[in-house]
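With one protein chain held back, the other chains of the complex are shown just where they sit.
Going by the order they are written in, the chains are A and B; count residues from 1 in each one.
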Amino acid sequence: MNGKNPYLYYGGKVLGFFLSMAVLSFVVFYIARLAPGDPLVSYYGERAEKMAPDERAAATGKLGLDDPVSVQYIRWIRGALRGDFGISYKYKTDVTQVIGGRIGNTLLLGGTGFILIFVFSLLLGILCAWFEDRFPDRVICKIGTITSCIPEFWLSLVLILIFAVNLHILPGSGAYTAGREGDIKDRIWHLILPMTIVVTGHLWYYAFMIRNKILEEIRSDYVLLAKAKGLSKRRIMFRQCLRNVMPAYLSIMAISVPHIMGGTYIIETVFSYPGIGTLSYESARFQDYNLLMVLCMLSGGVVILCNMAAQTINELIDPRIRSGRDNGISEVSGLGG
Amino acid sequence: MHTMENLLEVRNLSVSFDTCEGEVKAVRDVSFSLKKGEVLAIVGESGCGKSVLCKSIMKLLPKAARIKEGRILANGVDITGYRERDMWKMRGKFFSMILQDPMTSLNPTIPVGRQIAEAVSIHHRGMKREEIYRKALSLMELVGIERPKERYKMYPWHFSGGMRQRCVLAIALAGEPQILFADEPTTALDVTIQAQILDLLCDIQKRLGMAVILVSHDLGVVARAADRVAVMYAGKIVETGRAEEVFYDPRHPYTWGLLRSLPAFTRPDEEIYTIPGMPPTLFNLPKGDAFASRNEYALAIDYKEEPPMFQISDTHYAATWLLDIRAPKVKNPAAGRGTFAPDGYRQIYIRRSLSGEDAREGASAEKVKSGSFLSNASSAAVPQARPAVCAEERNENNVILDVRHLTHQFKMGKGAVVPAVNDISFQIRKGEVFGLVGESGCGKSTVARCVMNIYRPAGGSIWYQGIDICDEKQVRKHRKMLQTRRQLIFQDAAGGLNQRMKVARIIEEPMRIHHVKTPRGSYRGEAQFQMKYVGLDASYLNKYPSELSGGMRQRAAIARALSMEPEFLVADEPIASLDVSIQAQIINLFKHLQKEHGFTFLFIAHDLSVVRFLCDRVGVMYRGRLVEVAPTEKLFKTPLHPYTKALLSAIPVPDPRLEKARKLPDFEEEKWSVDGQLVEKQPMHFVLENHAEQI
Partner (left out) sequence: MEDKWFELVGRESASRVLSEWEEDRAGERDRARSGFWGSFWQKINRIKIRKKKRNRPVLSLCLLLIVMAGCLGCELFIPKDPLYMDLANYAHEPCREFWFGTDTMGRDLFSMIWYGGRISLLIGLTATAVSTLIAVIFGAVSGLSPRWLDALLMRLSEILLSVPGLLLVVLLQAVLGKANVWSISFVIGITGWMGIAKVVRTETKQIRNSEYVTASKCMGGGFFHVLWNHLAPNFISSIMFMVVMNVRSAILSESTLSFMGIGLPLDIISWGSMLTLADKALLSGAWWMILFPGAFLIVTLVCITNIGSALKDGAGSRESNL
């Protein structure tokens, strides 16, 4: 190993994170301002359209929207560094409060969905690889292909139609029955349908990925050697192939965290599920600048963090990549020494 | 036959693959037996089914393959019908395997020690952790890995090819198998490493009393290690017998051809014998003897019926109609030439360089010692063979390429620098073939790439016909001349040809780039002409490179280079990835081209035996330095640098008696320093300074 300072290494990563966040905030801030639309509408509602010009100017001044964009941006940054992200125009309370009230729901849906996807896709992938090109594999692949072509919202509609409208077994909307917020059973009951959609929407992609990676591993020479030394098929599959696939899988799953979490907004809309998804959609549509900024920074931060996590996982777990950091010239040759 | 004595017996085994083109008969009706402690070598060209044979015995073949017929008896027990579950118990314990490429056969994410320990733990159930660890360490010691405790935790990429092959061997030995299948165990390694691994294998085989089935295409390797030899062709064993019988008294025309096509037994001034044509594709075998269409001595019946095995002695069998009583008596064409006289031409030099005899003394002693026809003829032939070169040797005006103090290094990531080539100077004269020889990683390809302007050298200068090609300005001025007059031929023809272009387009490419007026009218006509010239049928023009065999692809690459009518060709290991008989064909083609057109060649190779046929002068590279430069004959007769001597003696000679008696010197890597300057020790013979003193 050539001496690499771990503080420098991780320090660089942290610095990279904040730099990326700064660039992101700048880009979003400007794009949001560029978009035509009237932020006053979301604050004053219908009333904004009937305002007299001087009234309007006063209202704009009150929200600080009459300054040049750069001034606004600096003001926003200053506030953000102090932990003050401004108020939401629509909800007229602190942005953090608005988000705080809903983020739990999204985390519950997205987080549980993520774990389920992680586990099931691993299982399905291994199953497919084990029965390569035989009946179970073919069936799973076919189902996967078809399911991945179904739009999530459409599947949600069909499921609601079947289970909620026609059969009345499961609730078709909301996160809980009104007045029973603390009831865990009720929550789970409400989660079943949206969770099914979250899982089925993403499962196949990752399962296919695992399958193909394992099949690739199986075709390498060391498997032949492992077989020649007397290892059983199960042992080769789990101890050798899966072990080599795992770093790649973990890092891809890490990158996918925001994808899966963020992917819930359509489902939230269809199921009228009170989460962040609907919130961010509204904020973008109705120029609720402060809310939009925080949501963007939140999701952007998660993305960047996850990317970094993926990279670190790769470097820490996979010795092949770790060797790349040693510049790959640490061969012990011959009998030297 | 006493079944009980045989460790392994294969009877009439046939293995086929089902592919979309039809059934590929990879192994056809093969029978052999293996006794305890015996080394059986299976020899053949690539695609003759020798690997498939081994894998089918261990049941390691993919699903598309199936054993069609025959029986496999292990210790007298029929294992043909064994299922996967039963095979787990056999593998590793009864038989084990080493694969060809050590670079890919270890799991890259598991430390080598643990991979060995894993193998140990399977075969010794109930062993304690501590014991397994110790056993793994002792295995590592057994296969010659020093400081095993330290190496235990290292990952495969920490190791060089030779060390990895040792690890693979340790894994294979973990279950104390009775039979070891070694599938081309040394092919992917350098010559000197190859010799080490081979000796290690033989040593362990003797110590443990194991039986070994050695699969190889290299007759030299086989001669050194094997007790018995089986020659395979197109999925069949065509000749089998004790090593001496097969090497000294071969009976099958294919064996004759194989032996004759070896450079080691051809005089440097004559063409290497080649077996004409290609091996047949195994899914559409012709009727009769598969070898008939390449056989000079084919009988009419060869086209009609497959020959049975004829017995020659108790142990020697061959499948050729020539042995039938009704057949005309044909003698081995090589036998009369004394090819296998133990006092052959080359062996003298090897022995001398080994014993460290004074070279000059040796030269005079040679005439006295060797009464054999061959060595006399060859030493007489030398001056006649190259009078033109000798006359021009000192003429500086004829220098076409002048490399002066060339230095190049590679940047690896952050700041680290790997030196590749260090202060190399040599000159190539017009019409000369200059060989550059060295092991992998010694920087010879880098030299070629610097010469071709692919890399910009970090230091030194390269002059091509008076143009400094390291100077951007001059290069730009003479760009067209440089690009047309110099051409490059790659080692791996498959990589050098765009897989998505038809052969015709590939050959036309340089002409299209330079909008050349072709003497034969159209580009296509020119391509056709070049194809014919390099010995390819014009019908291949419309095929893709993937549809061609290795030798054909290399011919296409040569045709492309020739289409610009260059005067200087750089060939970067053009034959390294080819079969022996195809290698000979390509060497002859190069030789022919050189004679006909007077091309100047920079020919790069890792194998000294090949260089001898083609090159007028040879430079030997070692760790980025040129350690010795001399005219070919001088280099072979009186090698001065110890590394050259090592290289020369490491080449296994296809002569079992000689090869088995020979002891190889110890090779240690990076043993010799590479400091100092080249000095002219003898006329035209340069060697690195600090070693020149020792002589």
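Please note the rule applied: contacts are C-beta pairs under 8 Å (C-beta built on N, C-alpha and C of every residue); 3 or more make two chains touch, one makes a residue touch a chain.
Everything numeric in this text was worked out from a predicted model, so none of it was measured.
Participant: Given the contact rule set out at the top, which of the displayed chains would the hidden chain touch in the full complex?
Facilitator: Visible chains that the missing one touches: A, B.
Participant: If the hidden chain were put back, which of A:Y43, A:Y206, A:Y249 or A:Y265 would touch it?
Facilitator: From the options A:Y43, A:Y206, A:Y249 or A:Y265, the contact with the absent chain belongs to A:Y265.
Participant: With the full complex in mind, choose from B:L488, B:I558 or B:A571 the residue touching the hidden chain.
Facilitator: Residue touching the absent chain, from the options given: B:L488.
Participant: Based on the whole complex, identify which of A:A175, A:V223 or A:V294 touches the chain you can't see.
Facilitator: Among A:A175, A:V223 or A:V294, only A:V223 touches the chain that is not shown.
Participant: Using the document's definition of touch, tell me which of A:M51, A:L65 or A:L157 contacts the absent chain.
Facilitator: Considering the complete complex, A:L157 is the one touching the chain left out.
Participant: Would you write out the residues of chain A that touch the absent chain, in ascending order?
Facilitator: Contact residues on chain A toward the absent chain are 20, 23-24, 27-28, 31-32, 34-37, 132, 145-146, 148-154, 157-158, 160-161, 165-166, 172, 212, 215-216, 218-221, 223-224, 227, 233, 236-237, 258, 262, 265-266, 269-270, 280-281, 284-285, 292, 295-296, 299-300, 303-304, 307.
Participant: If the missing chain were put back, which residues of chain B would it touch?
Facilitator: Counting over the whole complex, chain B touches the hidden chain at residues 18-20, 22, 60, 62-64, 276-277, 286-288, 292-304, 321, 324, 326-328, 330, 452-454, 479-480, 483-484, 486-488, 490, 492, 495-501, 509-510, 513-514, 560, 564.
By definition in this document, only the chains that are shown with their structure count from here on.
Participant: Give, as an integer number of Å, the spacing between the C-alpha centres of chain B and chain A.
Facilitator: About 53 Å, centre to centre.
Participant: Which of the residues in chain B come into contact with chain A in the complex?
Facilitator: Residue list for chain B touching chain A: 58, 60, 84, 88-93, 96-97, 99, 101, 104-110, 118-119, 122-123, 144, 146-147, 151, 154-155, 157-160, 162-163, 168, 171-172, 174-175, 181, 193, 412-414, 416, 418, 667-670.
Participant: Residues of chain A touching chain B in their complex?
Facilitator: 2, 220-222, 224-233, 239-240, 243-244, 247, 318-320, 323-324, 327-337
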